[in-house]
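Removed: one protein chain of the complex. Kept in place: all other protein chains.
The chains carry the letters A, B and C, assigned in the order they are written, with residues numbered from 1 in each.
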Amino acid sequence: MATKREEAAFEAGIKLGAIYHQFVGAPVSKETAETLEAAMEESISLQPHVRSVSVKIDREMLQKNVFGYGELSGKMIRALVEIDCDGAVVRAKLEYDPKIDYPLMSLLD
Amino acid sequence: MATKREEAAFEAGIKLGAIYHQFVGAPVSKETAETLEAAMEESISLQPHVRSVSVKIDREMLQKNVFGYGELSGKMIRALVEIDCDGAVVRAKLEYDPKIDYPLMSLLD
Amino acid sequence: MATKREEAAFEAGIKLGAIYHQFVGAPVSKETAETLEAAMEESISLQPHVRSVSVKIDREMLQKNVFGYGELSGKMIRALVEIDCDGAVVRAKLEYDPKIDYPLMSLLD
Partner (left out) sequence: MATKREEAAFEAGIKLGAIYHQFVGAPVSKETAETLEAAMEESISLQPHVRSVSVKIDREMLQKNVFGYGELSGKMIRALVEIDCDGAVVRAKLEYDPKIDYPLMSLLD
């Protein structure tokens, strides 16, 4: 049997996997990043056991292509989710790790 | 050689295909639909040759699951794009057609 | 600090969230379901800590639209992932639960 903390960790993983694979590829610019962040946060907030979700898109990484916009990549996303499974609270994040050049997901607690 | 109107029709198709396949599957509710609509509109507005984009999510079709939210499906999306390729303007829409039970994309001009 | 089992549960959640949100919305039919299953399995197998992934698309739920094909929805997917984090092995599944009409993700161990 899984513990409540294991359940919460599992749910946290689901949310970060969803954020990443639902929204990567979306056109985005400095002007539209805030609305996309809000949509990502509100969307994932609806899923079960979510206490909070925060999403930030790295404006520095957002490079304009020849048509003046960019595209959401995993490396640009900094997301923090807080999950509550029957009182077991777990936080996890998605954040680009420059040392390994990888958008790393990790448990914080 | 393609005409300017054919180019514009092609670009209109790209935008509707992008709207559909980027965002279908996103969790959504009546409370969050407006932000998701705005994010979809702003995102696609960035693409080349777009004069305007309008996206509406059908609240009636948005059924709550056991956890109190829904998921964006193609049938819920009503999108209108207006494309301008060097003066050739074409409008196209994505709209559920109940007669054939299908989220139909079509040129309007 | 998270335990190895909590890490494994977290990783399992990431994989199921990725499967769901990357591929839901893809056109699919009884003829193409096997190739899509293989692509989903191979894709997710690449992610860290995956020991095995199995994906089955429910052919019974695959309804043809007016143009003779269907679209992958979360309810059609039965996925089983086995994760190994430094010897802590956790299995999790995504499976439609008809009692609550929901594509449920759950830990098996």
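To be clear about the criterion, contacts are C-beta pairs under 8 Å (C-beta built on N, C-alpha and C of every residue); 3 or more make two chains touch, one makes a residue touch a chain.
Keep in mind it's a predicted model, so treat the numbers as computed, not measured.
Asks: Could you list which residues of chain C touch the chain missing from the display?
Replies: With respect to the unshown chain, the touching residues of chain C are 18, 22-23, 25-29, 31-32, 35-36, 38-40, 42-48, 67-69.
Asks: On chain A, what residues meet the omitted chain?
Replies: 20-21, 24-26, 65-67, 71, 73-74, 100-102
Asks: By the contact criterion defined above, which parts of chain B meet the unshown chain? Give residue numbers in ascending order.
Replies: The list for chain B reads 1-3, 5-7, 9-18, 20-22, 90, 92, 105, 107, 109.
Just so it is clear, only the chains that are shown with their structure count from here on.
Asks: Please compute the C-alpha centroid of chain A, do the same for chain C, then give the distance between them in whole Å.
Replies: The computed centroid separation for chain A versus chain C comes out at 19 Å.
Asks: If I count partner chains per residue in chain C, which residues reach a count of at least 2?
Replies: Expected reply: 20-21.
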